[in-house]
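To start, I am sharing the structure in question, which I have written as structure tokens.
Only a single protein chain was left out; the remaining protein chains are all shown in position.
Each chain gets a letter, A and B, in the order it is written, and its residues are counted from 1.
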Amino acid sequence: VLAWPVTGKCIITLTTDFGLRDAYVACMKGVILGIKPDATLVDVSHQVAPQGIDEASYLLESIWPYFPSDTIHLAVVDPGVGTTRKAIAVTAPHGRFVGPDNGLFAAVLRRQGAIDPKSGRLVAATAVELANPRYRLPNPSSTFHGRDIFAPAAAHLAAGVPLSELGPSLSDLLLSPASEPHIADGVIHGRVRHIDRFGNAITDISGDALSGAPRIQAGNAVIEGLSRDFQEREISALVGSTGYLELAVRNGNAAETLHLGPGDEVIVRSVQ
Amino acid sequence: VLAWPVTGKCIITLTTDFGLRDAYVACMKGVILGIKPDATLVDVSHQVAPQGIDEASYLLESIWPYFPSDTIHLAVVDPGVGTTRKAIAVTAPHGRFVGPDNGLFAAVLRRQGAIDPKSGRLVAATAVELANPRYRLPNPSSTFHGRDIFAPAAAHLAAGVPLSELGPSLSDLLLSPASEPHIADGVIHGRVRHIDRFGNAITDISGDALSGAPRIQAGNAVIEGLSRDFQEREISALVGSTGYLELAVRNGNAAETLHLGPGDEVIVRSVQ
Partner (left out) sequence: VLAWPVTGKCIITLTTDFGLRDAYVACMKGVILGIKPDATLVDVSHQVAPQGIDEASYLLESIWPYFPSDTIHLAVVDPGVGTTRKAIAVTAPHGRFVGPDNGLFAAVLRRQGAIDPKSGRLVAATAVELANPRYRLPNPSSTFHGRDIFAPAAAHLAAGVPLSELGPSLSDLLLSPASEPHIADGVIHGRVRHIDRFGNAITDISGDALSGAPRIQAGNAVIEGLSRDFQEREISALVGSTGYLELAVRNGNAAETLHLGPGDEVIVRSVQ
């Protein structure tokens, strides 16, 4: 985590599965700028696969260390919109999060140590349900809470409304199961978590768990030892820019070459 | 329409068919920021299908209520660039509009009551032709008026230049035919107007026109009654977030499942 100062000039990031062809994202931005005209808006991604909660939670986990601590991360991947799933806002050690209570923020809160691993309860974060009608648009729709509930909440937070004003506090959030590798007899069984634009396959195996010269089995390849960069070898295993083991092919596409997709197993053995 | 205050900090939205791979949109933004450095730029969509005037006019109709009244909506879907079609700017009750005179703004002006339904003339809006060379780039090209004519006009408006300075006033605009359902014997014959990223099929039938428990015939499906949200039923008909009837499939793609595309007929019968 970078020691960013609190900036005063509030940043709101946006992560959705709304795509870039429709005007859904622009509606949210109009609502935010109507409430907080000098907010700085940063798009994280709107190309998350429809209903891709895991993908969005990975993106949020990879960006938060690079934004100031008072940044508001607004995320809307919301298959349950209009049902009983809660709308929430969370103040964490590093950043504030606004969106549906469907597991979107579980990975980032775990990474920040804000969830007790035993009880599964929030320990270093405060959450509320967005229930106060004063901070929603009038007559919110049942199908577009991004515009009618989440965008106004994020903008009001950015404008200085205290979290507690937005609704009653929550001590439990819906936490999706963590994507965590299984370790037994020194062998790590992990999974591909994300394929990026270059075809790099990013796993859930932290670089910290690797030692010596590991032998990595991924898709149809066995890779001996770690590379430092993408050019060193034809097929590389390396600790990528978010701290996780990833597989890459020099000037090529590892997912295609190695036949790897999200969820596929990656096995790491330490070699003596 | 939200009661947004006039903000002082001027927003310019951009809607084009320029795509995101080329640098056309960035050129427009450079021109705007050179003239009005503190403008707030919001992308609506640049993924409008090439020459997709209807699609862009739908997007504009869906966003304007969510932006402050002094927002400038710059839209460039311009198959006639370089020909005799006029370049225009319009001040409407809610928002200002800059772009080619090819019907792009007809839907939004109708929705705001700015066009007399009988005469087809502007009644609550003021339009000018962008003819004053002082507010264009020098030597405008014949192929990129977005950069050379529309972006400078929007920026100068944002910087406080009065509309009347930009050119002579116009009383008639080119108005594309409205996409309006036909109603006879209590049966509504409408059309699909837009397929969004989720495959939801949005029609031109206003939620206000629906009553009781309608029976909706769309593509290969007949749907009885309206849903409140996307999760209630497998195949839903509901009044969507822009106020129009839309067809959706739970965690699926209605356009594919029901075989629906833009222009396809949707029939609504009231059931007693």
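To be clear about the criterion, a contact is a pair of C-beta atoms (placed from the backbone, for glycine too) under 8 Å apart; a residue touches a chain by one contact, two chains touch by 3 or more.
Everything numeric here is computed off the predicted structure, so don't read it as measured data.
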item: Among A:33, A:205 or A:238, the residue in touch with the chain that has been omitted; value: A:238
item: Residue of A:40, A:132, A:176 or A:217 touching the missing chain in the full complex; value: A:40
item: Contact partner of the left-out chain, one of A:116, A:165 or A:229; value: A:229
item: Listed residues A:165, A:196 or A:224, member touching the removed chain; value: A:196
item: For chain B, residues in touch with the removed chain; value: 17-27, 29-31, 33-34, 37-38, 41, 50-51, 79-83, 137-138, 141-144, 147-148
item: Positions on chain A where the hidden chain makes contact; value: 2, 4-5, 7-9, 11, 13, 15, 20, 40, 42-48, 59, 62-63, 66-68, 71, 194, 196-198, 228-232, 238, 240-241, 251
